[in-house]
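Missing here is one protein chain; the remaining ones are kept as they sit in the complex.
Labels for the chains are A and B, by order of writing; each one numbers its residues from 1.
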Amino acid sequence: MIVTRPVVILGGASGVIVAEALYDLSQAGCGVECGGYLNDALPTGTSIGDQKVLGPFEAWSDLPAETLFISVLHKAKEMPQRMDRIERLGIPDSRWAIVRHPAATVARDTQIGPGSYIGPNAVVMPGTVIGRHVALRPGCSVSHDNALGDFVFAGPNVTLNGNCRVGAGAHIAPNAAIREETEIGELSVVGMGSIVLNDVPARSMVAGNPARVIGRYDGAGMWGPIDG
Amino acid sequence: MIVTRPVVILGGASGVIVAEALYDLSQAGCGVECGGYLNDALPTGTSIGDQKVLGPFEAWSDLPAETLFISVLHKAKEMPQRMDRIERLGIPDSRWAIVRHPAATVARDTQIGPGSYIGPNAVVMPGTVIGRHVALRPGCSVSHDNALGDFVFAGPNVTLNGNCRVGAGAHIAPNAAIREETEIGELSVVGMGSIVLNDVPARSMVAGNPARVIGRYDGAGMWGPIDG
Partner (left out) sequence: MIVTRPVVILGGASGVIVAEALYDLSQAGCGVECGGYLNDALPTGTSIGDQKVLGPFEAWSDLPAETLFISVLHKAKEMPQRMDRIERLGIPDSRWAIVRHPAATVARDTQIGPGSYIGPNAVVMPGTVIGRHVALRPGCSVSHDNALGDFVFAGPNVTLNGNCRVGAGAHIAPNAAIREETEIGELSVVGMGSIVLNDVPARSMVAGNPARVIGRYDGAGMWGPIDG
């Protein structure tokens, strides 16, 4: 008997990206299917795509024990609060799904933490360690021997060259590229299309070609210009 | 009995991109195959790739009723004339093919207008509406809840984030990226590698990282510098 486990998505509109991957996985006979959403803002029963909101985040513990979870809460500049929100729910690692689209190409030896999503046409080369709650969007290319911390986001068509290290909660926006052997500090934001040639300090925002620091996180949840 | 319908390409050299997709679809048993070209400049019988020119555009009405069509006439800055040329042929929507490469990943609920092409490794996320005669080239990533007008072109490795609107005839060149919730006006041109953070007015050209307006369409088919 094949058991199909429902995967419930914590989050809102962008969850349709993961829901679609779950549909494609179910069609491929991978033993998972989308089981709906948990959402703190929308009333229970609200539709998101072809699925329903089942309740707020805290309702996770009311769901059947076979239910798995994944969150879609990555947002540049808001990760400290969002990481904290997810972690304080106390969902055990064994209940977080890994959603890897069937059209992703992921090296055999890749370590992937619970709660992570790898989209269609994303590529992960050997020797790479991917933390918990990471999102690699479509067409993202992660070369060999990368280390991605928890809650890292890499957007569509991003390239990480070999031997990079990306700190927890860092956000790499679409079409950015990172030189080999570069370190992106925790909670940093790499703007769309940034061409990163040097290490990025923690809690900093970079943008441009070549990328330069344009803002810093002040610790109170606010961002300002580098000289502001 | 499986019926294979010929798809005839209106255009020239870049048609080989669509002809190759038709070959891949025929190999996958999708019931279509390339039926040749219509071209206004080349003599009947001229070869384009492994196919022949059957006549000028107007010869479409002489072809058997099962013949379908697709055009490959997207060109930045020349779309007003080209859109008009296509529309005045009077080919009914039921005769325009949708050519979706088997290696594209397109969400189930995507609406795709007749005459559109979606290339290998292109990705379209849920909630997206794609107009008529749209071209999404290889590796192009269209996120959730986008609306793309008729005759839009998005080049290879372009990223459209969520909730964007792209007007009819707009041209987004390769490796450009568009921030979420951005509007690209009709007939606008987004240059290669543009990083678009703000709305783009209609009939404008933007370029750079970040993208800035560098030209406007003057209505007589000419483009000039913004202050020219």
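Going forward, a residue touches a chain if its C-beta (ideal position, glycine included) is under 8 Å from a C-beta of that chain, and two chains touch if they have at least 3 such contacts.
Just so we're clear, the structure is a prediction, and the values are computed from it rather than from any experiment.
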item	value
Hidden-chain contact residue, picked from the options A:R82, A:R95 or A:H144	A:H144
Of A:S14, A:N39, A:S116 or A:N161, the one touching the omitted chain in the full complex	A:N161
Residue among A:R179, A:R203 or A:R216 touching the omitted chain	A:R179
Touch residues of subunit B, complete complex, unshown partner	13-14, 16-17, 19-20, 23-24, 49-50, 101, 103, 119-121, 137-139, 155-157, 173-175, 191-193, 207-209
Those residues of subunit A which, in the complete complex, touch the missing chain	103, 105, 107-109, 121, 123, 125-127, 139, 141, 143-145, 157-159, 161-162, 175-177, 179, 193, 195, 197, 209-210
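Everything that follows uses one rule, which is that only the chains that are shown with their structure count from here on.
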item	value
Euclidean distance of C-alpha centroids - subunit A vs subunit B, Å	31
